[in-house]
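First, the structure itself, so that you have it in front of you.
The other protein chains are all here in position, but one chain of the complex has been omitted.
What follows is chain A.
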């Protein structure tokens, strides 16, 4: 059944295929276009470099008037990511705009990785280390980068090769 939300998500998918942002991949589930699986490659020259982080996006029939719920399903160590993978990012909450699409959402999350907002921490340990012991913070982040490769060995090498 086609609804405005599902038609919009089909446009988002076409847009992603036509103009894929660097280091981002996303596909809707075969049987439900409201559920998307995505990967973000950690930006280079950051502690997240070469990490292949997996996310789950869940849309409702209110999209794009309401944002999807987005969470990391890879283990993350980041000041704005909760233990369950949930993301604290203004554009996914009170600063949402119906002009955003899947590509814009994932690009914003990718830039959040190296630009954490420590004033609203979702992981207080990560926020404290980020501010007081950057070397330990980066060590913890690099551990999650290595864990992300073990979870997705083929995808990780494909993304890094591209």
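By definition in this document, a residue touches a chain if its C-beta (ideal position, glycine included) is under 8 Å from a C-beta of that chain, and two chains touch if they have at least 3 such contacts; residues count from 1.
Rule of thumb we're sticking to: contacts and distances are computed from a predicted model.
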Hidden chain of the complex, named as in its UniProt record, picked from "RING-type domain-containing protein", "[RNA-polymerase]-subunit kinase", "Ras-related protein Rab-26-like" or "Protein farnesyltransferase subunit beta": "RING-type domain-containing protein"
Given A:3, A:29, A:44 or A:69, the one touching the chain that is not displayed: A:3
Interface with the unshown chain - residue positions in chain A: 2-4, 6-8, 11-12, 15, 64-66, 96-99, 101
